[in-house]
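A single protein chain has been omitted; all remaining protein chains appear in their positions.
As written, the chains take the letters A, B and C, and residue 1 is the first residue of each chain.
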Amino acid sequence: MSVKVFERPKALSSVIFHYCPGCTHGIIHRLVAEAIDEFGVQGKTIGVASVGCSVLAYNYFNVDFQQAAHGRAPAVATGIKRCLPDRTVFTYQGDGDLASIGTAEIVHAAMRGENITVIFVNNAIYGMTGGQMAPTTLLGQNTTTSPGGRKPERAGRPIRMSEMLSQLEGPAYIARVSTHNAAQVARAKQAVKKAFQAQVDKKGFSMVEVLSTCPTNWGMTPNEALKWLEENMLPVYPLGEFKTEPGLPGPSAAKTTVPTREVKTD
Amino acid sequence: MDKKVSFDEERCKGCELCIEACPKGIIHLADHFNSKGFHPAAVTDEEQAKCTTCLLCARMCPDTVIEIFRPERVAR
Amino acid sequence: MAEQILMKGNEAVAEAAIRAGCRFFAGYPITPQNEIPEYMARKLFEVGGTFIQAESEVSAINMVYGGAGTGTRSMTSSSSPGISLKQEGISYIAGAELPALVVNMVRAGPGLGGIQPAQGDWFQATKGGGHGDYRLLVFVPASVQEAIDLVGQAFELAEHYRNPVMILGDAVLGQMMEPVVLPEPVDLAKLPQKSWATTGTGGTRKPNVVNSLYLDAELCEKHNFKLQEKYRQMTEREVRFEELNMDDAEIVLTAYGTSARVAISAMKRARSEGLKVGMIRPITAWPFPYEPFRKASERVRAFLDVEMSAGQMIEDVRLAVQDRAPIFFYNRMGGMVPTPKAVLEELHKIDHSLKRDKLGGRLGV
Partner (left out) sequence: MRVAFDREIEFARVIVLFGAFGSGKSEIALNLAHRLRAQGHDTALVDADYYKPLFRSGGFKNPLEKRGIRVILPPGELAHADVTALPPEIYGVIETGPNVVFDVGGETGARVLGALAGRFRPGSYETLLVVNTRRPDARTADALVDAAERMKAISRLPVAGLAANTNLGPASTIEVAREGYQLAAEAARRLGVPVKFVALDEGLMDRLSPDDFPLPVLPVRRYLLPPWEVEEED
């Protein structure tokens, strides 16, 4: 007799993902669902889908979902969480959604320390709309709106959301992980769990930035894309934990911000 | 002997990430197509024995195609 | 009966919302409606609700989307430029069939305009504003008491139709004080359960999804037809208006909100001067009360539409009246409010011109 040691998590539905072959969205969906299973919160979780390739995420999770307008998922999640503070609320957003059109929403949800978990999928390109430049597109990277490669004088330089947000006091946990091999995926899993742990422990905002591939719009086979990610994205987007509130498992990240002092007026 | 690694062929998109991840090199794409038109990943019956149930293929699979089984006595 | 107190329109709207069971408010400061979020910031936590000052109007309306999606009575308020920013979210709320209250205390535009009262947002409120074929139920109160009463109905109807409802006021309504009686607070425990709300499956039901995306055109059309059927029901059941002195009216004033109060003053003076002036005051801007206008157009000599805009409601009046009677127009804009005296002068002018010009007399009678 043998025992099943790996299967589809309960929090994922049986619907087959629409993602292209080798797209790492599927891996990240599974990690989120595994975390929901392991915390035993499936019945009290509400996800927020964003706009991008993962727009249909609500079809793939066995949890309640709201579909948000482009970039607004952190605002929608804020509304949900404030009305239902004992539920587990997460957003699932891409780089166009979170780092471009939704920069105000993500910065302020993080600033408020909203007790939500954000899964930020960074694949350096717009997948849904057909391979346009993202704010996280690398210098020199060819996209349909940066033909000949992203040039800094025309389009600026890649935005590092994890580093930016870790300067705020609101976040309890911010980490960047990757999907380019199984060992990294295992690490990513730990980060996702830690992010949900932060929420369960009511420590405030948590975000995991997951470096991801887009084989179709990068024009590579899935395995080539993983190598491209490793060679080109890692130097620009270093992996690690940028902020870990004391009390969360693991060593606290060094860059914890100094809390501002409360003043009295009137 | 029971299978250690099994593939839900209908979910597989033939992306080959599991093939790259497998340290034993036992996964290949089948010659046949699934109903979606993909060559699904597979491990031959003979090569099942070589599987160490290390989970790496399953961890890399984006489509929850793979299930892993371990003999009961070593199951964690 | 509860005691009368003196309330400002803005704070009355906020208090009425709390009493109607509103437990989530997200907004962003903008004059002349700041008393609403300020009131909510003081009071909402006391009843176990939540107030958030969002980073922008865009975020505020999306927070309301999230809150409404949990089945919590949710609202936002703003003034014209802020409502423009909220249009995206309003369209999504309508598309996802969520109940919510949006209050617009209209100020002058376009652009930054001014902070004084205006009525330039009628088109935006009644004919879209956001994208897609959706409608809002739009109330246009003309007094603080009416605003209070309509806020209560707004939450009920928003939930009944699962559609956003707008209170379209203006800076005068928001800023003025009038004696009012507040309703008793609703008992939240007695409100109907919302089977569609995303509250977590509890492991006992299939997941609920709040969504406005329909990639399949056939399904999207079906969804749209379903919405349209809902809007048709609203046009059948929710039209509200007030008729004043219509029994013998020869000239019919029409106006809403602050303009209506001015018009009523003018009507009273006109009556005392022997002019047979009546009035039709829309209380719902959408659905518009076409029927009383159509009926009146078959027997009255003329209409005078008074607005603090370039003429927006008048398009609906024209649709109702067709060419059965002439429609005159008097307006002030940019934050100026018409005076009763000026409206009275218009009424006299119309009266004279109708007497002079035989063709301008009764048509169709």
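Criterion: a contact is a pair of C-beta atoms (placed from the backbone, for glycine too) under 8 Å apart; a residue touches a chain by one contact, two chains touch by 3 or more.
Keep in mind that what you see is a predicted model, and the values were worked out from it rather than measured.
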>> With the missing chain put back, one of C:Ser84, C:Gln116 or C:Ser212 would touch it. Which one?
In response: C:Gln116
>> Touch as defined at the start, partner being the missing chain; which of C:Leu6, C:Leu219 or C:Leu319 qualifies?
In response: C:Leu6
> Which parts of subunit C are in contact with the chain that was left out?
Replying inline: 3-8, 11, 15, 31-32, 34-35, 107, 114-117, 171-172, 175-179, 258, 261-262, 264-265, 337-341
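Keep in mind that, in the parts below, only the chains that are shown with their structure count from here on.
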> Most remote chain relative to subunit B, going by C-alpha centroids?
Replying inline: C
>> Between subunit A and subunit C, what distance separates the C-alpha centroids? Give it in angstrom.
In response: 40
> Taking each chain's centre as its mean C-alpha position, how far apart are subunit B and subunit C in Å?
Replying inline: 61
>> Quick check on subunit B: which residues sit in contact with 2+ other chains?
In response: none
>> Please output the residues of subunit C touching subunit A within their complex, sorted ascending.
In response: 23-24, 26, 50, 52, 54-56, 58-60, 62-70, 72, 74, 88-89, 92, 96, 198-204, 207-213
>> Quick check: in the complex, which residue numbers of subunit B touch subunit A?
In response: 2, 4, 10-11, 13-17, 19-21, 38, 53, 55-64, 66-72, 75-76
> In their complex, what parts of subunit A are in touch with subunit C?
Replying inline: 42-46, 48, 55-56, 58, 61-69, 72, 75-84, 87-88, 104-105, 107-108, 112
